[in-house]
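Encoded as C-alpha cells, here's the structure I'll be asking about.
Note that this complex is displayed minus one protein chain, with the remaining chains in position.
Naming follows writing order (A and B), and every chain is counted from residue 1.
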Amino acid sequence: MFPTPIEKRSRAAQITYQSLVPLALIMWLLPLIAVALFSIRPGVDFSNGNYWGVPSSFELFTNYGKVFFESDMPRYLWNSVLITVPTVIGAVALSCMTGFALGIYRFRGNLLIFFMFIAGNFVPFQILMVPVRDLTVDAGLYDTKLGLVLFHVAFQTGFCTLFMRNFIRALPYELIEAARVEGVKEWRIFWYIVLPLMKPAIAALSVLIFTFIWNDYFWAVVLTQGPDAQPVTAGITSFNSQFVAQYHLMSAGSIVAALPPVLMFFLMQRHFIAGLTLGAVK
Amino acid sequence: MLKKLASAAVALTMTTGLSGPAFAQDLDGTLRIISDMSNPAPREVMEGLAADFDAMHPNLTVELDIVDREAWKSQIRNALSANPPDVVNWYAANRMAPYVDSGLFMDITDWWDAGDYEGLESVKGALTMDGKQWGIPYTYYQWGVYYREDIFNELGLEEPETFEQEIANCQAILDSGRKCYTIGTKFLWTAGGWFDYLNMRTNGFDHHMALARGELSWTEDEGVRQTFENWRTLIDMGAFVDDHQTYSWQEALPFMVNGEAAAYLMGNFVVPQLRDAGLGDDQIDFYQFPAINPDVAMGEDAPTDTFHVASGAQNVEAARAFLQYVTSAEVQTEINGPDGLGQLPVNANASVADDEFIQQGFTMLSENATGGIAQFFDRDFPAEMASIGMEGLQEFMVFPDNLDDILARLENARQRIYD
Partner (left out) sequence: MTIATDPETQGWFQRNRMIITPLLFLLPGVAFFAVYVISPIFQSFYISTFEWNGLGSLSEQGEFVGMQNYSELMADRNFEVSLWNNVKWLALYLLAIPGGLFIALFLNQTIRGIRVYKSLFFFPFVISQVVVGLVFSWFYLPNVGLLNVVLGWFGTEVNILGNPDLATYGIIAAGLWPQTAYCMILYLTGLNAVDPEQIEAARLDGARGRHMLWHVILPQLRPATFIAFVVTIIGALRSFDLISVMTNGGPFGSTRVLSFYMFEKALSEYGFRMGYGSAIAVILFLIMLIFIGYFLWSMWRDERDARR
C-alpha cells in the first residue's frame, strides 16, 4: 500500500492524521456547508445583514415547506424524474445491444463503429445545438419531455456503448463459444447468457447515467421552456427569479434540486464508483 | 380555479356591458395563449383575463400557458416556429423586428383599420413597422427616479429639476455616507436605462432615435461624447453603488430598502417590489429625470408591452376578439388598476388608477414628455446592437477610462449591423 499505512507510523503521526482528515473535509465542503446553513435561516436575518452570525431562529421546515408547497419545484422535480428514468432505460437498453454486437462479433467496420461512438461521445455539445434544436422543433417535440429524452438517449448511447462493449469484452468468451457449439441461437445467447452476466454493468451504468441526465442543464435550456417540461436544473433558475435575493429560499431550493443524485450516489455507491472508474485500472 | 374566476368574470362583463362586432358573434374552438406575465401580480391579471374571456364565450376554450418572463425572451422564437399558439406576449418597437421580418407575427393592419382599437391611436406608432401594424399594446409604464423620500427630507433635499441640482443633491447624499443611486448591471439593461435618459436629456429625443436607427456615429458624434461626459461626472463622484456588475436589478433593491442608497432609476414595476420590501408610501416618491440641456424637450422611456397574433394561429377569429377585448377601455381600466398591473392603460378612454405613482407617471407622460416617447434601449436598438451596446455601457460604468475603446467597438458593430 502507498503511501505508508498510518498504523505503521508513530502514535503522534496517527493522532495528527486522524484530526487532520475531518478538518480537511470541513474545508473541502465549506461552500456547501455555508449554503446548508443559509437554508435554515429566517429571511429576516438577511435583511438585517446577519448572514453568518447565530441564526435568529431555525426555519428548516418553513423554508423547505415553501420550496415544496409554494413554488413550481415539485413539478420540476417530477419532470426531472420523467426525463431521467426513461433516458436511463433507453440508453442502457440500446447500449446492451450495441455493446453485445461490438464486443462479441468480429466483422469489418466493428472498430470503426465503436470509435464513432467514442468520438461522438467526446464532441462539444454546442456543435449539435442548432441542428438538434431544429430537428426537435420540426418534429413538434420542442418543449416536451419526449424531445429531451430522445436526444439524451441518443447522445448517452455513445458513452454507454463504450462502457458495455469493454465490459462484454472482459466476459469469458468460451461460454459463448460453447453455447454456439450447442446450437443456441444468437439472440438467445444475448438474452440468456450475456445479459445476466451484464447485471453489474447495467447497475453501474444506470446510476451513472441517472446522475448525468439529472444534472444536465444545457439541453434543458435549449430544448424546453416552461414548468411543463423543464427539469429541475433549469427550473432552479426560474425558482431563483421568483425568490430573488431571498437567500434562505434559494439555498433550500438548490439543496432540494441537488439531493436526488446525491441520495442515488450514497445508496448505490459501489456501483457508482465501479462505473466511474471503469478503465482506471487494468 | 378557472370556474371560480369565471363566475367573477360574468359579473364583470355584465356590469361593464361590453359590446362590439367581435363580441356579438359566437366563437368556438380553442384559443391558445402563451403569456410571459409570470410575476405574481401580472400572472393573476393574465389568468383573470383568460378566465373572463373564456366565460364570455361558452363554446370557446381558452388555453393559457404562462412562462417565465426572462426565459420567454429567448424562447418565443421556438414557440412561434413550430405548432404556434394563437396569441403571444411581446414588446413593441424594434424588439418586434426579427419576428416581423420572418413573418412570424400576423399583419393585423386590417383590424386596426376596421376600428377594432378605438382610443389607441396615440400608441399605434410603437406597433407599426413598414407601415403596417403587427400587434396591440396592453400596458405601458413610466421610467424615472424612485427615491427615498425620508432620506431626502432628512437631508433637506428637494426633487431636482436640473442636472446641477441633481449633482448637488447627490453630493449631499454622498456626504451623509450613502450612495446616490442603486443599480444592478449584471443583466446589462439597467445601464441602458441610464444611457437613454442621459442621452435624451443631453441631445434630445430625435438624436437618441437617430442613434438607435444607426444614423449617427458612436465615435464621431460630439453629442454622444457629451452624454458620456455627463455620465462620467456621476461615476467619478462615486454616485453608484459598488460592485453593481455583480447584481441583478432585484439584488440591487436592498441597498435602497436598507437606506444605503437613496434612489433608483427604474420602471414603475419597481414600486410593488419596494412596497413588498416594507417601505411605506411616505418613504418612496418619484421624480422625472431632470433636464440637462435646457434647449431640448424632455423625452421619456415608456416601454409598452404587447400582444401579437402568430401567423400560424389556428383560431384567428378568437384571437381578434381577444385583442379587442384586452384593449377595450373597461378591461384596460381593470387590468392596469392598482389591484392589477398597477401601470398605465393604453386606451385613452380608460381611467388611470388612483395611485400616487401611476398618476404622476400619467401626468408626466401626457404633459411633460414633449420631446417624444421612447421604448427602451433594448427595444429601440436592433437586438445585436442592443446587446453589444449595453455590454459597453456596463464596462463604461466600471471603467470609465475605457471609453474610447468602448466607443470604437460600438461604432464597429454599428457599421456591420445596420448595413
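In the analysis below, a residue touches a chain if its C-beta (ideal position, glycine included) is under 8 Å from a C-beta of that chain, and two chains touch if they have at least 3 such contacts.
Computed from a prediction, not measured in an experiment: that's the story for all the values here.
Here the missing chain is touched by one residue of A:73, A:88, A:132 or A:229, and it is A:132. Per the touch definition above, the residue from A:95, A:206 or A:230 contacting the chain not shown is A:95. On the side of subunit A, touch with the chain left out of the figure occurs at residues 1-7, 14, 17-18, 21-22, 24-25, 28-32, 34-35, 38, 49, 51-52, 94-95, 97-98, 100-102, 104-105, 107, 110-111, 113, 115-120, 122-135, 150-151, 153-155, 157-158, 161, 173, 185-187, 190, 211, 214-215, 217-218, 221-222, 233, 236-237, 240, 247, 250-251, 254-255, 257-258, 261-262, 264-266, 269, 273, 276-277, 279-282. The set of subunit B residues touching the chain not shown comprises 73-74, 77, 80-81, 98-99, 101-104, 186-188, 242-243, 245-246, 378, 383-384, 386-387, 391-392, 394-395, 398, 409, 416.
Quick note on the criterion: only the chains that are shown with their structure count from here on.
With centres taken as mean Cα positions, subunit B sits 41 Å from subunit A. The touching residues of subunit A, when paired with subunit B in their complex, are 47, 49, 133, 137-138, 140, 142-143, 225-226, 228, 237-238, 241, 244-245. Of all residues in subunit B, those touching subunit A in their complex are 38, 65-72, 75, 78-79, 81-83, 248, 250-251, 253-254, 257-258, 277.
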